[in-house]
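What you see is the complex with one protein chain gone and the rest in place.
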Amino acid sequence: MTYRIGILGATGAVGQRLIQLLHDHDNFDIAALTASGESAGETYREAAKWRIDAPIPDSVADIEVRETDPESVPDDVDLIFSSLPSSVGEAVEPAFAEAGYVVSSNSSNGRLDDDVPLVIPEVNADHLDLIETQRENRGWDGALIKNPNCSTITMVPTLKALDDVFEIERVHVSTLQAVSGAGYSGVTSMEIIDNAIPHIGGEEEKMETEARKLLGTLEGTDVEWHPSSVSASCNRIPTIDGHLENVWIETAEDATPEEAEEALRNAEPIDLPSAPDPLIEVFDEPDRPQPRLDRTLGGGMTVAAGGVQSTDAGLQYNCLAHNTIRGAAGASLLNGELLAEKGYL
Amino acid sequence: MTYRIGILGATGAVGQRLIQLLHDHDNFDIAALTASGESAGETYREAAKWRIDAPIPDSVADIEVRETDPESVPDDVDLIFSSLPSSVGEAVEPAFAEAGYVVSSNSSNGRLDDDVPLVIPEVNADHLDLIETQRENRGWDGALIKNPNCSTITMVPTLKALDDVFEIERVHVSTLQAVSGAGYSGVTSMEIIDNAIPHIGGEEEKMETEARKLLGTLEGTDVEWHPSSVSASCNRIPTIDGHLENVWIETAEDATPEEAEEALRNAEPIDLPSAPDPLIEVFDEPDRPQPRLDRTLGGGMTVAAGGVQSTDAGLQYNCLAHNTIRGAAGASLLNGELLAEKGYL
Amino acid sequence: MTYRIGILGATGAVGQRLIQLLHDHDNFDIAALTASGESAGETYREAAKWRIDAPIPDSVADIEVRETDPESVPDDVDLIFSSLPSSVGEAVEPAFAEAGYVVSSNSSNGRLDDDVPLVIPEVNADHLDLIETQRENRGWDGALIKNPNCSTITMVPTLKALDDVFEIERVHVSTLQAVSGAGYSGVTSMEIIDNAIPHIGGEEEKMETEARKLLGTLEGTDVEWHPSSVSASCNRIPTIDGHLENVWIETAEDATPEEAEEALRNAEPIDLPSAPDPLIEVFDEPDRPQPRLDRTLGGGMTVAAGGVQSTDAGLQYNCLAHNTIRGAAGASLLNGELLAEKGYL
Partner (left out) sequence: MTYRIGILGATGAVGQRLIQLLHDHDNFDIAALTASGESAGETYREAAKWRIDAPIPDSVADIEVRETDPESVPDDVDLIFSSLPSSVGEAVEPAFAEAGYVVSSNSSNGRLDDDVPLVIPEVNADHLDLIETQRENRGWDGALIKNPNCSTITMVPTLKALDDVFEIERVHVSTLQAVSGAGYSGVTSMEIIDNAIPHIGGEEEKMETEARKLLGTLEGTDVEWHPSSVSASCNRIPTIDGHLENVWIETAEDATPEEAEEALRNAEPIDLPSAPDPLIEVFDEPDRPQPRLDRTLGGGMTVAAGGVQSTDAGLQYNCLAHNTIRGAAGASLLNGELLAEKGYL
């Protein structure tokens, strides 16, 4: 079965990754690309300042870029990936869902809305059932589902694996985030060379809330957020790709480092075309994972973990994921594959 | 009053900073420089691969480098600064102290020994009294005092200021450390460009133990360590100088961010030639301090702090210090000035 | 004698450097700062995203920023420094000169105009005489003088020193330019981390033409350009400050490396407050100058050279200057000091 795909915001950093991941996908065919008004009418090659270290796929280079509105996208598109600035997404995504499109979005708007599924397929695929509530509430034929923020995605699969066994009560997390997370022009070189920035606007709150919704339980038509407390401190550092995170957890059940590593290794993979197996790669070496060496594990979809140790403040470990693949484009793609698998397309 | 100074390990990264700080010091005159055997007999210019972004001081360039043993250093040297690999320091420093020299050391050996003062002048100058015990225990005419590790120094002045007011019970700290902390050749470029390393051997334990000794109370001839728990996670990132740290504290007394900022701003400076005033510079901007912009505050001796906020996990803030100045060479120098001030020279 | 100074474009990267250089200048007092319309009315602290690794001078922080037009600047300002985007400079600078202000500009517009002096004080101070012609031609009471592009300034003092002795016929130059040369937001981090860009729009032509005008001879009311050919290839690399250049020259008179080094060392300094002495620092070590180590020589005003050698293709050597000090803000400042010295203010 093959589905026709549209991409909103196709020329941005995440849009480029989506195209790289989609251009030879077995079930998904790129049928429509949109960008901001000034690019409409140009070919993708003209409109995109392509920054990925592999050429623009030939099959995509000559596609004409469309305006980002439902009128401009053919009716027979089965699935829309959206990677828009949240202010744009806020206006445009509901319009697409209302027009009948199923939208898998990476944009941050609406992630915490009660009737919007916020999903990582390996963590909470069952939250997709919220779509029924959403359609009832909003009178939509289409649907809108979200993946979380890149820094949240890096950590949550490890939290889920550990919560299932030891019951997490409290999380401290400190992040070392790559510049690509801010988009192509988000961080200037003068800001970050020989430097680090201990603040990313809104990022800490995203990690603290999204993690608890993702780990929450679907009760009837509501997600009951996970009762743990999560406190995040977010930093930008001079790496291109790959978010590295230092995590401490306090748990209801005691856990030795060996037991925690086993729980991480046992994290259940999901059977979707772009899903990695194992879900979590656990390193024995205390100095791994590292962004440059480990971000492309499993085609950038694997979550890496390591340095698990006991401390006075609970278990401490580090985790890493490729922020524009597992943390953004690949996250939306995986949600799209889940939507197909579950019969929503 | 002028003192004659010797520097052990003068050609290394910290030794170079010491020379930069000492060459026009009002009270300290460089009288002897030592390095490893193969450099002995060369001029300092020949022996040192000078890497500081200011020329080698003319007054130092032609000094002949000596062997690192007490025989090779003139008797009339009043104060020795030591910045040796700990394995070398372990053997050599006691020999100097036994030979009657007062040694202010940056090397990590012996920092936790009961009768070795581990001192940051603004934090625990009174610990210097341990020298009496040390001399009795070891039969030395000289003395050996230590400054802590660079990552410890960055954090402890802020902890002290907050502990004095709110009584700290628990600390989580995550570090983003500069490559100069590992010495000139400690981190290769292939290891760190476009990367981060979530492990620095022994560093976490140093932070956890040294902080508690520094914040401890001198009771008779013993330091009673501070009862708080400290848990550290240490990372190397691609910055040249300046360690940035994310800190969470839990306190016995409630503290608002405003009260915490006030406590930090009120941290008592000390009256020594190289001491900064204020001791702690507190930033209002949430994205400060940053290593490249703020590491040279107060000639590299100021501790910078910012981003103070309340979280579910207590107070969270960031701090920064220049790791080879405040965190190493300047730390030893300040201890030397304190020794002079207190009449130990 | 003290002069009152205005700065156009005071919030940009070069404007910030100007303020750093001017705030404790003996003869120049900052009297007016301008920026683009949206900043007018704000204090400098509010308007400038300050990016220099030293605090905003207190004397400047609270100055109210004005609009960039002659009406908004007090009449008693003696000298205007301009560091505007060339498209803005093109419109605004002549308006200031017409209104009677003497303008020392770093902007690229008009540098090659026949009646505009393009000056490096140590190279061609006599070209300032063009001001007479300029005033006649344009009916101005004020004047407009220019300093060259940062990559040109790095090389030309060395070319002048060598041309005076050996007569240069041909120049090849390849540049390794720092990101600050493109302004605060000119190069994104995703463009340049772990990368280099072999093209800077218009830069090669600037080097080829400006160098020949600077080395040219003032004949009556015209500058006769230097007859040499200059061919440049320009690259951006991941350094913050400091342009490094590889230069080959072919000369009419034979030159050994030793003779060339002597000619460079003999380059005549000028007696102005911000001028370095020596003008050119010549390194014996073949791996110097290097941007991080040598860009701050002489407060960033010295030109560094090294690696002089004979090749089949003539003399080859490397040179370096701090691109936002000697290459921009300091260049305008030095021209301002020259204008004062020569009685044009």
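Labels A, B and C are assigned to the chains in the order they are written; within every chain, residues are numbered from 1.
The rule is short, and it goes like this: contacts are C-beta pairs under 8 Å (C-beta built on N, C-alpha and C of every residue); 3 or more make two chains touch, one makes a residue touch a chain.
On a predicted model such as this, the values are computed, not experimentally measured, just so you know.
Screening C:63, C:103, C:176 or C:280 against the full complex identifies C:176 as the residue touching the chain left out. In the complete assembly, the contact with the undisplayed chain comes from B:187, out of B:32, B:63 or B:187.
Checked against the full complex, the candidates C:139, C:198 or C:343 give a single residue touching the omitted chain, namely C:198. Of the listed positions B:240, B:267, B:321 or B:339, the one in contact with the omitted chain in the full complex is B:240. The chain that is not drawn here is touched, among residues A:194, A:245 or A:261, by A:194. Taking the complete complex into account, residues 13, 51, 179-180, 184-194, 238-240 of chain B touch the chain not shown.
Counting over the whole complex, chain A has residues 51-55, 193-194, 240, 292-297 touching the chain that is not drawn. Residues touching the missing chain, restricted to chain C, are 170, 172, 174, 176, 193-199, 208, 229-231, 233, 235, 237-240, 244, 246, 248, 286-293, 306-307, 311-314, 316, 318 (touch as defined at the top).
In this text, only the chains that are shown with their structure count from here on.
In terms of their C-alpha centroids, the spacing between chain A and chain C amounts to 47 Å.
In chain C, the residues touching two or more other chains are 51, 193-194, 240.
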